[in-house]
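The other protein chains are all here in position, but one chain of the complex has been omitted.
On to chain A.
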Amino acid sequence: MHILKCCSTHTDFFPGYWRSIFQLMRRPIPLQGLFVTFFVVTCFAATCVFATPPRFSPVVRDMPLTFPHDFGDHPSFRNEWWYATGWLETPEKKPLGFQITFFRVATEHDRTNPSRFAPQHLIIAHAALSDPAAGKLLHDQKSAREGFGLAYTKEGNTDVKLGDWYLVREENGRYQTSIKAEDFMLHLSLTPTQPPMLQDINGFSRKGPRPEQASYYYSEPQLQVSGTVTRTGKEIAVSGVAWLDHEWSTAYLDPAADGWDWVGANLDDGSSLMAFRIRGKDGGKVWAYAGIRDPSGRFTKFEPEQVTFEPQRTWRSPLTNATYPVEMQITTGSTVWLLTPLQDDQELDSRQSTGAVYWEGAVTVTRDGEPAGRGYYEMTGYVEPLEL
């Protein structure tokens, strides 16, 4: 669901970028991840003036996904990402949440440039660790141009690398990932227990009322996690359950979109739930979707009018003053789901570097009042545009 996060051209990211520039002009601060959001933003916002801009493939219906090829990169599409989230348990049975995202963004740079430095694709990564004991998120990000074997996304199978951060899918389907962030390190292997879950219409995922507003989207829910988490030099063994999304597209979000709410949850009975809502500037619903797959593999899809999001409790960020509906009730058909956060402050405030501000955190999920499972919940577009 990260496309939505990246596509908001109007609310938090855009002024955030400008604030970064403004800060840049005043003091030398590291801007490693400056482009995480702004490139994706500008892909859509900028009027391109180049002589020979590249042509990207459109996302069309009735193009069946083929594996293992589609586990890999699709460089002819503008955007692509692999997004892993999950719940971990420490040896002391304490819960932790994690998020690892790798983006690939194609630029408008002339494809005939023979330089190996030609920035045709950018690789961007986000990682976050949520620990209720810390009371907030630890997070870090990286970005680079693809090239020289230092940063890449490979075709044929999942194989993404950005410096010493990587996510690789082995032949047997197991994912290995390693993140050496500023304040923490993650070394995890994610082992599938179920086949990939194709979202919406066989992996053709609509994002708005217009036909081109769509992406190719599959999830790998119910991944068994084992590995280590290192904080302040201390390495601990962890295990847990994770969710991996892989999505690629070219076209963009509806201009009326203002932000979105998304959840992906691994349910205790082996079912998987994914739901999102795109909010309009008028506060209304631009689009919504939900998909549920039960342990037997039966897939149920919900149309926009069958999915409603109703905030239950809000939390105000002391840092950004944004108010997030941290407890959310989602209705899919006749089923009512309630999302409760692992901790209230799971806001990712990177105004100092990328300008991106969003809430992304571990939640527990109840189905019709009964504990049902655990997932990850994402909210964007809640920060008021900065007054400059």
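The definition used in the following text is that a contact is a pair of C-beta atoms (placed from the backbone, for glycine too) under 8 Å apart; a residue touches a chain by one contact, two chains touch by 3 or more; residues count from 1.
Here is the rule we go by: contacts and distances are computed from a predicted model.
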Identity of the absent chain, which is to be given by its UniProt protein name, from "Cell division protein", "ATP phosphoribosyltransferase", "Biotin-independent malonate decarboxylase subunit beta" or "Putative ABC transport system permease protein": "Putative ABC transport system permease protein"
Of A:H74, A:R145 or A:R293, the residue in touch with the unshown chain: A:R145
Residue in contact with the excluded chain [from A:A118, A:V168, A:I236 or A:A256]: A:A118
Residues from chain A at the interface with the omitted partner, ascending: 17-18, 21, 24-25, 28-32, 34-35, 38-39, 41-43, 45-51, 107-110, 113-119, 122, 143-145, 148-150
